[in-house]
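A single protein chain has been omitted from the complex, and every remaining protein chain is retained in its original position.
Every chain is named by a letter (A and B) in the order it is written, and numbering of its residues begins at 1.
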Amino acid sequence: MGKNRSFAGDVWQFLKVSKAWWLTPIVVILLLMALLIIAGQSAVIAPFIYALF
Amino acid sequence: MYILGISCHYHDSAATLLKDGLVVAAAEEERFSRRKHDAGFPLAAIRWCLESQGIGIDQIDHIAFYEKPFLKFERILRQHLDNFPRSFKTFHMAMPKWLTEKIRIRSVLKKQLGYRGDVLYVDHHLSHAAGAFLPSPFEEAAIVTVDGVGEWTTTAYGMGRGSSVELLRDIRFPHSLGLLYSAITAYLGFSVNNSEYKVMGLSPYGRMDRSAGRGSAGDKAANPMYSKLRQVIDIHEDGSYRLDMDYFLFQHSDRMPAERLCRLLGGPVRRPEEELLPRHKDVAAAVQMITEDVVLAILRHAHHVTGCPNVVLSGGVALNSVCNGRILAETEFKNIWIQPNAGDAGNSMGAALFAHCAVLGRPRSYRLDHAYLGPEFSGAEIGKFLSDKGIRHSRFASREALVSEAARLLHAGQVVGWFQGRMEWGPRALGARSILADPGRPDMQAILNEKVKHREAFRPFAPAVCAEDADEYFQCDSPLPLPADFMLMVYPIREKWRARLPAVTHVDGTGRLQTVRRAANPLYYDLIKEFGTLSGIPMLVNTSFNIRGEPIVCTPGDAYRCMMGTGIDCLFIGDFLVRREDNSKDIWDSESVATD
Partner (left out) sequence: MRLGPGFSNLLPYAIAAILLTGAGHLARLWLNQAAAPPAPAKDGLRRGMGRAWLRGLQAFFHGTAACNNFIFLSVAYFAGIGITSLFAGRKEKKFPAPGSTPPAGYWQDLNLGKREADAYYRPF
């Protein structure tokens, strides 16, 4: 049991193993946006996120 | 030890449960959710798999997922990079699901199932290859997989030996035979990832001559669309190919054919309600011929490389039964096997078997010799359903009585719903959730089309025949290949029978037969034989038990609703017989909800 890595560990390993460093800026921005989108998916918080702009 | 295989998030979600290396349950999510080609997380299918074995999620030792999500995501990002800023809209369409679900498989499994164990990720085409080879009867076989696209691979070949599966070489996105077929499907006004088989059914109405036809004697027979469509694909003699991407939009748009393809084919994309012109039929014939050219060339190449007499096929293109019917006659392969669920849903089985055999190193012990792997309902459950709903019915005292009454009604020209045993695995109804009828009646195709299926008149129905009788009626390969049991091979109907089998004979004289072996489905086999003693021809029309636009029925409730919403005359469900005329209060018109 427990051979899978954490999500962040997987992302780091993926960039390292596949040497896809060109992906780093996209991945970082997407991860940041993903956090906001995931927060936005839960309908209760969604209306309050617009206060962030 | 239990391994759960899952495929989802693209189209045709499904789950397969392995117990000590044997498949004990497998089903597509659409049958439970009642949404055709459901791509969502297959929660209901997984729940049923677990319930069928009386286990909980904590007893699952491994979950095998049918793809490497990071590699697929990388491919999608690469596509957006290459197509910036044209891909702005598709980026918005795709990303929310990717960021919240598709890339985070483990957290989805934890949230949906409470699963905390290990997840194994098997590459998409490796899952296809494993799903084709590991359940096959062969100890060694060449493997060929052709589909739309997985992570990067669209077409691959390799070799299976014992419990090892290896893919040697591939062709990568965007060059994809599957996507070419889908683009033409879209061009012809049919729905992508759904109606490719309609293009296959339409193709014999077009001209099947490959010559360019300019100035030659065979001008009328030549299909000009073939030479036109050959301009968009460069085919090497080893079967490898490349698409000219100027003709397609699927890299960055939610549409598939580009304006340039429309100009090439002499008109705009056909609207679904528009009439099918001879030009459309020629386009369908052309794409079918090109598909056959490529697949046969790949197979010849795979045989040349592997030197193996056996071949297994997988991927959506392996469901092209017209092409499959030519393989043994036109390549050096002697034996062929295709799993009944050769599309993406079958990858849940492939991933689970690969995890068992290749990753965990356990012996390969499973052979798939029938497709009845889905839910079943006991006599008590069906009886309870019928009495709870106040549905008038009768019950047979014996199996023989059921078979003889069903044969009698079929011979009398009735359209019979046949709901027996475990549901089929794969897109075809194979005598567990089928609508049956007499293939010898000249008006049966029209009756089925008008009353029950409401489908395009150009599509014929499939004949079901006992395995040992197949050679009498069809010019099939000998010995009869096993995939014919799964309705995956089209063969010419013998000349002398064509006129006597109007409901199942296609315009080119072929039939997409299902062969039935008694060991796999004794009740269905006996019914066909009994019908043969009455009619003289032991053969039935077998079409899927569903309302147009809906998935095949799964439960007694689905079956009853479908029967009462269509023109099915009676339903043989378990030991029970339900007649439409006895329950007229429940009749409704399914056409009001039909979609595609």
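One rule holds in what follows: a contact is a pair of C-beta atoms (placed from the backbone, for glycine too) under 8 Å apart; a residue touches a chain by one contact, two chains touch by 3 or more.
All values derive from a computational prediction rather than experimental measurement.
Visitor: For the chain left off this view, which of B:H9, B:K68, B:R428 or B:H506 is in contact with it?
Guide: Residue touching the chain left out of view: B:K68.
Visitor: Who touches the missing chain here, B:Y10, B:F32 or B:Y121?
Guide: Counting the whole complex, the residue in contact with the absent chain is B:Y121.
Visitor: Specify the residue from the set B:D20, B:E139 or B:D254 that touches the hidden chain.
Guide: If we include the chain that is not displayed, B:D254 is the one touching it.
Visitor: Touching the absent chain in the whole complex: find that residue among B:R31, B:H80, B:R364 or B:H393.
Guide: Only one listed residue reaches the unshown chain, and that is B:H80.
Visitor: Please give every residue of chain A in contact with the chain that is not shown.
Guide: 3-5, 10, 13-14, 17-18, 22-23, 25-26, 28-30, 33, 36-37, 40-41, 43, 46-47, 49-50, 53
Visitor: Considering the whole complex, not just the chains shown, which residues of chain B touch the missing one?
Guide: 65, 68-71, 74, 77-78, 80-82, 84-85, 87-89, 91-93, 95-96, 103, 105, 118-123, 125-126, 129, 153, 156, 158, 164-172, 175, 234, 236-246, 254, 355, 358-361
What we mean here is this: only the chains that are shown with their structure count from here on.
Visitor: How many angstrom between the C-alpha centroids of chain B and chain A?
Guide: A distance of 36 Å separates the two centres.
Visitor: In the complex formed with chain B, which residues of chain A make contact?
Guide: Contact set of chain A toward chain B: 1-4, 7, 10-11, 14, 18, 20, 23, 26, 30, 33-34, 37-38, 41.
Visitor: Could you please specify the touching residues of chain B with respect to chain A in the complex?
Guide: 70, 74, 77, 81, 95-96, 99-100, 104, 106-107, 117-119
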